[in-house]
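Subset of chains shown; positions unchanged.
Order of writing sets the labels: A and B. Residues in every chain begin at 1.
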Amino acid sequence: FDCTYFQIGSGKVDQTYTLELENNISIGAGLVIHKLKCLSQGGPVWEAILTSRGAGIAGSRHAACVVCEDSTLSVFSAGGQRLLPPVVLSSPATRLTCSDQYVMVLTSRGCVSVWNIQELKTLVKNESLLPIMQAPAGTDLSIRSTGLTEHGAPVVSLSTRKSYIFNFDVGAWLLISSADDAVYQCSDHQSCLPPDVKLQETLLPLASLQGELNRPTRVARNIFNSNPVTRRAATLSHLDSQLAAALSMHSAKDYKFWFLTLVRYLTQEGLEPRLRELCSELLGPVVQTTRQSSWKSYTMGLSKRELLREILPVMGSNLKLQRLVTEFKEQLDVILT
Amino acid sequence: FDCTYFQIGSGKVDQTYTLELENNISIGAGLVIHKLKCLSQGGPVWEAILTSRGAGIAGSRHAACVVCEDSTLSVFSAGGQRLLPPVVLSSPATRLTCSDQYVMVLTSRGCVSVWNIQELKTLVKNESLLPIMQAPAGTDLSIRSTGLTEHGAPVVSLSTRKSYIFNFDVGAWLLISSADDAVYQCSDHQSCLPPDVKLQETLLPLASLQGELNRPTRVARNIFNSNPVTRRAATLSHLDSQLAAALSMHSAKDYKFWFLTLVRYLTQEGLEPRLRELCSELLGPVVQTTRQSSWKSYTMGLSKRELLREILPVMGSNLKLQRLVTEFKEQLDVILT
């Protein structure tokens, strides 16, 4: 019989459960069953009988999942209770991922599904990878890795060094990283990264996906020395893209990291109009009007006014921006008293 | 001309309406029209003119529906008012079902759509039957029946004796019954069915779908006599599957039926840990904490604490469980006073 092992975490920190699959158990009369077993320290915790051969297992502290050869997915609670009848997949599963309350299945025909196990709801419903599986003829094209963000959005990295996230609201794949493209290569933001970058890289979802915060930027500098306007536009486009990518991943840490980088770059270049626009958005309405404002004081859990207070000293490093800094500092003081 | 008859109920119990289709009415100048007529006691109530030949009709007390040869669906109120412009189907309709406020269309390419007519909203949007139309080569594979649950979810039964429900939240077909599979055949729960089973079978959606509550279980007993652990696991897996199926159908009656069967089986086998887990879930938090609890006191309209009160005497039939019964009876008394 086949046997696959897989480690799953448990609700309690001091315990570890193991999932195990035992296929093709003959029980006489020509009948064959298959078993999904949950073990703890070698001993059985629970077992579930399957009617189709198991093909892959995965687990988290919320769920134990198994995909079978009849193209179904079965999901059990940590205690072994079946949470759903067998879910029929659009074709056999080739990848099964379980992360917190999310389960992701990739099928043999290149479709991705994600479910929230706690709410028993689909987040991504059988979305094809075909739109992102595009490369010039002759290029090697394969999936390098797949993963889930902490909000259950699937992230796919290809051999072409491009990464995509599927965004539920937008209903499409978004290109969040493209290591080989010109804008990425030419962006001249290196000197403006926050000082504690080395430390942060491993913690930031987007950064760890791109993995290249510290790449050399000599290329960019050489190329653009003759054309500072385009260099600036390329850098701003790149930083804008990073912010948009962080937002689409709901990654507050990446967002703050690139936001601070943008502020430092705008400060270095003395781009007052963009800084003013940016500070105004963080400040929000100073005088409360009766008309309902659409301004929100938080973005992904980050207080905009806290962020404003944090960037004002950074902006102060450019003497030309002194007046702007003073102006917003005063407004901030008025609001908070 | 063609003429198809169909009975539709009415809001008033003492009246019956009939839908009738009259195709190919020449009105001169080379123009041809078609008519959907609503009759009562032979006399006309209303009629609607169609511009494409009608191919099928169906009605309920909420709606009169007609699919036409141009692959459109038209929906009228019981009073004959058009509720929507012609809805374009993805291919010609081969089946049209109307049940309460739900309309279901099955197309020639094997896609199912369901609409809620009162809210004019889609519940199931052109879902392919392809994922469930799978059988070993050589097996006869056809649709035996289609239907709608009282919540508008489509249920499809195949010639392979498998039945599926499309669940909106999960966004996929779920396998709710598989008469030929090993677990189903080997489950040893027969002696634990609630005593009034004969009476209930026709009333329970899941049971009437499976139609085999009283099948012999000698196979199971013979096979498993040598292996009580696996027999038990198979039985629990089957009962778990029935509960999950009942939940996915939102059928409270089936759920209660199988829940009571599970409790009786666990009692017979003296499986105290699972009974304790189960009773705890029914009891919910005894002491109200300030932290918000995610525990819900009802499941599909069934009061969990009522259910607990109902199963305690059942559990009491096994003397080994006396302490467990007393413990939960006391906690229940504390809560309710």
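The rule we apply is simple: a contact is a pair of C-beta atoms (placed from the backbone, for glycine too) under 8 Å apart; a residue touches a chain by one contact, two chains touch by 3 or more.
Predicted model only: the values in this text are computed from it and were never measured.
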2 chains shown - copies of the sequence in the complete complex: 3
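What we mean here is this: only the chains that are shown with their structure count from here on.
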Superposition rotation for chain A onto chain B, Cα-based, multiple of 5°: 120
Chain centre separation in whole Å, for chain B relative to chain A (CA means): 37
Chain A residues within the chain B interface of the complex: 25, 27-29, 31-33, 35, 47-51, 70-72, 79, 81-91, 113, 115, 119-122, 125-126
Touching residues on chain B, where the partner in the complex is chain A: 130-132, 134, 164-165, 169-176, 178, 181-186, 219, 222-224, 227, 230, 233-234, 237-238, 240-241, 243-245, 248, 277
